[in-house]
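The complex is shown incomplete by one protein chain, all other protein chains being positioned as in the whole.
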Amino acid sequence: MKQKLPLTICFIMGVVMIIQYFVPALNSLYDTIRFWLLVVSGFVLCLGIYSLVRVHILKIRRKAPSWGYSYVTIAGLVWMSLVGFIWGKEEGTIFMNTFFLIQVPIQSTMFSLLAFFIASAAFRAFRMKNLEAGLLLIAAIIVMIGQVPVGASFIPGIADLKEWILNYPNLAAKRGIVIGVGLGMLSTALKIILGIERSYLSGGGK
Amino acid sequence: MVTIYREIRFLTFLFFVPFFFSGILFAQDISSSFNLKAVDKPIDDGGAIEISWSLPKDINIEEIEKLELYRFDPGAAEPVKLGDLKPKQQKFTDESSDERKLRNKTPYIYQLKAIFKDGSQITSEKVEGISKIQWFEKRKFVIFIGTVLSIGLILYCIYKAKTDSNFFIRRMVVIDAIEEGVGRATEMGKPILFVSGTSTINDVATIAAINILSHVAKKCAEYGTRLIVPNKDSIVMTVQQEVVKEAYTSVGKPDAFREEDVFYITDDQMAYVAAVDGIMVREKPATNFFLGMFYAESLILAETGASTGAIQIAGTDAVTQLPFFITACDYTLIGEELYAASAYMSREPLLLGSLKGQDYLKFLIMIAILLGAILYNLGFTFLKDWL
Amino acid sequence: MDVLFVWVGAFFTICIFSFLYKDNPFYKFAEHLAVGVSCGYYVNIYFWNFIKPFVIDPFKTGDPKSIALAIPPLILGLLFFTRFSPKYGWMSRWSMAFLLGFGNGVAIPRIIDQRLFVQAKATMFSLWGSGIGFWTLINNWIIFIGVLATLIYFFFSREHKGSFGVVARIGIIFIMVGFGASFGYTVMGRVSLLIGRVDFLLRDWLHLI
Partner (left out) sequence: MKFFEFIQNLDRRWVFLLILIVVTVPFFMPLSLPIEITPSVKHIYDRVEEMSLQNNPKPILISADFGPEAIPELNPMLMALLRHCMSKKIPVITMTLHPAGPGILERAVAMVADEYNAEKGKDYVSLGFGVGSIIMMLQIGEDIKEGFPNDYYGNDINDLPLMDDVKNYDDMEFVFCMAGSGLYEAWITYAKSQYNATIATGVTGTMATDAYPFLQSGQLLGLIGGLKGAAEYETLIDQKDAAYRGMDSQSASHILIIILVILGNIASFVLKEKKENK
């Protein structure tokens, strides 16, 4: 019961959903369950919030390093949830204003850190250690130059070369990877449906 | 040489004669002036008829004021006007009657009227349409064959592995690195960080990462190394808590499992990354695992991790993020390798058998591409058209 | 009001940038606040978009059809909460099994269609013949060989040795060129994000340009 039933549910759901794809009469089934999942994820978010709050309360209680900041997280959570529940989440509400005031600048700045990291990663790791690494480096540099107006205006043909690398060798590699990934997904999905891979049920691979 | 070429052409032709015939069988005759057609809307669960037409050639479209489409319901004397249509329009999907949807398997009669600007009008022929539920979609037939074939092949290999588990699987450096990574953290007395991607449970990559987590968690449980698993999705979190807990139980240390180490942070991509960055800088894990589906955050995580001196093992099927993991991490599982890793680590014959199945499928696809390209170049496009 | 937005925005921008130098209280503050606020944001999104219209409203209005539609996800969702009980915790696995079965079942045919068939189909093109430019043919051959060699690289049940190894090596070369190209291509986008932030700081906040 504890193990067999979940495996059966998983198997039946999997098989039904495979068949559904081929049988137009079952189209609405797919839509309905997709919609259920959205609702379910709403419920499970409660577990997530519980986990988050628990971690921070434990930190405060144990006086773990930088525990004071945990108050900030909890305060942010409580504030945002309350203003949303009380005044709604339309444009111009306190909820949306808090979003634009706090979340938007932090998100966009976090994202922009990538500009620094991409430079440091290139500087640190782009070394001609062997043929493969050398090709990676050269392809990266050609594309980098070919992409900006300055490259195109000083080195004739580099923009075309860049397009060529992106459209042919790059495309070929990507397509090969995509097909390989497809096969990997296929067999993983199959193993889950068949209950061969069931780490989520009983730990371990069996 | 030429004769061989011709022969191949002829044989291939013979092989596909049945398909040409089916094409003739399904073709429709053209007779009336409006060429009005009412056919069941394909690929649905019934209740809709598609009406299409083209105006007679001798009519000037500029002179037409509007088109009116009528439907005669079975048993009703008066037709229902379905609407005024623009002269340019050439099709209409009828999917609502008084009972909301059209009744299936019931004949409805359709007629089109063209009203001219000068007030005159002409009526089209009447045609009958019946809507049906489709239980099987022809278009997807090839995909169906593909599905059956690939599932069958993988199953066969798994089945065969049960009896004969003696086959070669190539060594992968990354797999050894995963095991070393856990050992290193134990020696240094530092924790391990495991991020199973930033997607949902519906992503197969997430599941592949969780499968690897179960192996890593077992090792951590054995050695008594702390394992930190921050999550971006609450469903993924619940599954991972289960997996890690089971891992601790399976090595006989259920009490050593700390639920607060497998935790949820937030659904927001960048806030999540900010928090994981914070963990990396403050807890200084000895080994970082970034496995699963990643988006732009991949490089922020990998570079911050690199600056703390951790050994980093990454793996993703996101083609866009692979270059960053390759440059910023010590070991990277590329695409399909992510899916194979769990099988490698388990050393289970059944799982390894499925790897063999993937290889066979890969081989089949290569043959298909090869054959498809050759046939295409010989002038036969059917294989390409099917896919 | 706008001034407040700009100043607070600039404050958080600098908080986050300060992390590049090293971890510090300002970053910690911004980080912890972002986690809390974004979490609260999603609580509201999930509640107003899914829970309220599809679970609470049906029971309020009492429409039997929408109630019937609300019950299965309600049960699936509530089963997850059995985790809190040591005795009935295993029941949450039913929901998990349901989700995993659904997700993986849905994936299989779509993977075969989109990832295998469509990609294989796109690789069937002119490799010889008249009327096609010489360079087009060369490029087609490059894609053709590249795809096959990359696939060879991913074979697990054969050692990369001999002629097989040579092809696998060609495969990894294609992969590395592809990765280099992707990396180089991405630099652009990443820098433009920074440009966006700098633009904000210089124009909206400091009014320097």
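Note that the chains take the letters A, B and C in the order they are written out, and that residue 1 is the start of every chain.
The working rule: a residue touches a chain if its C-beta (ideal position, glycine included) is under 8 Å from a C-beta of that chain, and two chains touch if they have at least 3 such contacts.
Bear in mind the structure is a predicted one, so any value in this text is a computation, not a measurement.
Using the touch definition given at the top, which of the shown chains does the missing chain touch?
Every shown chain touched by the left-out chain: A, B, C.
Per the definition of touch given earlier, which of A:Leu5, A:Leu38 or A:Ile60 contacts the omitted chain?
Result: among the candidates, A:Leu38 touches the missing chain.
Could you tell which one of A:Cys10, A:Ala115, A:Leu135 or A:Ala189 touches the chain left off the display?
Of these options, the touching residue for the absent chain is A:Ala115.
For the chain not shown, which residue from B:Ala296, B:Cys329 or B:Leu383 touches it across the whole complex?
Selected residue, touching the omitted chain: B:Ala296.
In the complete complex, which positions of chain A touch the hidden chain?
Missing-chain contacts on chain A: residues 31, 34-35, 38, 91, 96, 99-100, 103-104, 107-108, 111-112, 115-116, 118-120, 122-124, 126-128, 137, 141, 144-145, 147-153, 159, 163, 166-167, 170-171, 174-175, 178.
Residue by residue, what part of chain B touches the chain that was omitted?
43, 86, 91, 269-270, 295-296, 307, 319-320
Could you pull out which residues of chain C are in touch with the chain that's been left out?
20-21, 45, 49, 110, 114, 118-119, 121-122, 181-182, 185-199, 202, 208-209
Keep in mind that, in the parts below, only the chains that are shown with their structure count from here on.
By count of C-beta pairs in contact, what is the leading chain pair?
Per-pair contact counts point to A-C as the maximum.
Could you work out which chain's C-alpha centre is the most distant one from the centre of chain C?
Using the mean of the C-alpha atoms as each chain's centre, the farthest one from chain C is B.
How many Å are there between the centre of chain B and the centre of chain C, using C-alpha atoms for each centre?
Taking the average C-alpha coordinate of chain B and of chain C, the gap between them is 14 Å.
Express in whole angstrom the distance between the two chain centres, defined as the mean CA positions of chain A and chain C.
Taking the mean C-alpha position of each chain, the two centres sit 4 Å apart.
Multi-chain contacts only, two chains or more: what residues does chain C have there?
Within chain C, the residues that touch at least two other chains are 16, 19, 28, 30-32, 34-35, 37-39, 41-42, 80, 83, 93, 96, 99-100, 104, 106-109, 111-112, 116, 120, 123, 144, 147-148, 151, 154, 175, 179-180, 182-183, 186.
Which residues of chain A are in contact with two or more other chains?
18, 21-22, 37, 40-41, 44-49, 52, 66, 103, 106-107, 110-111, 113-114, 117-118, 122, 136, 174, 177-181, 183, 185-186, 188-190, 192, 200-201
Considering the complex alone, what residue numbers of chain A touch chain B?
18, 21-28, 37, 40-41, 44-49, 51-52, 54-55, 58, 65-66, 103, 106-107, 110-111, 113-114, 117-118, 120-122, 124-126, 136, 174, 177-181, 183-192, 194, 196-197, 199-206
With touch defined as at the start, can you tell me which chain B residues reach chain A in the complex?
42-46, 133-137, 140, 143-144, 147, 150-151, 154-155, 158, 200, 202, 204-205, 207-208, 210-211, 213-215, 218, 231, 233-235, 237-239, 242-243, 245-247, 249-250, 259-260, 263-271, 273-274, 282, 296, 299-300, 302-304, 306, 317, 319, 322-324, 326-328, 334-340, 342-343, 345-346, 348, 350-351, 354-355, 357-358, 361-362, 365
Which residues of chain C touch chain A in the complex?
Residues 4-5, 8-10, 12-13, 15-17, 19-20, 28-51, 54-55, 69-70, 72-74, 76-78, 80-81, 83, 90, 93-102, 104-112, 114-116, 119-120, 122-123, 139, 142-151, 153-154, 171-188, 190-191, 193-194, 196-197 of chain C touch chain A in their complex.
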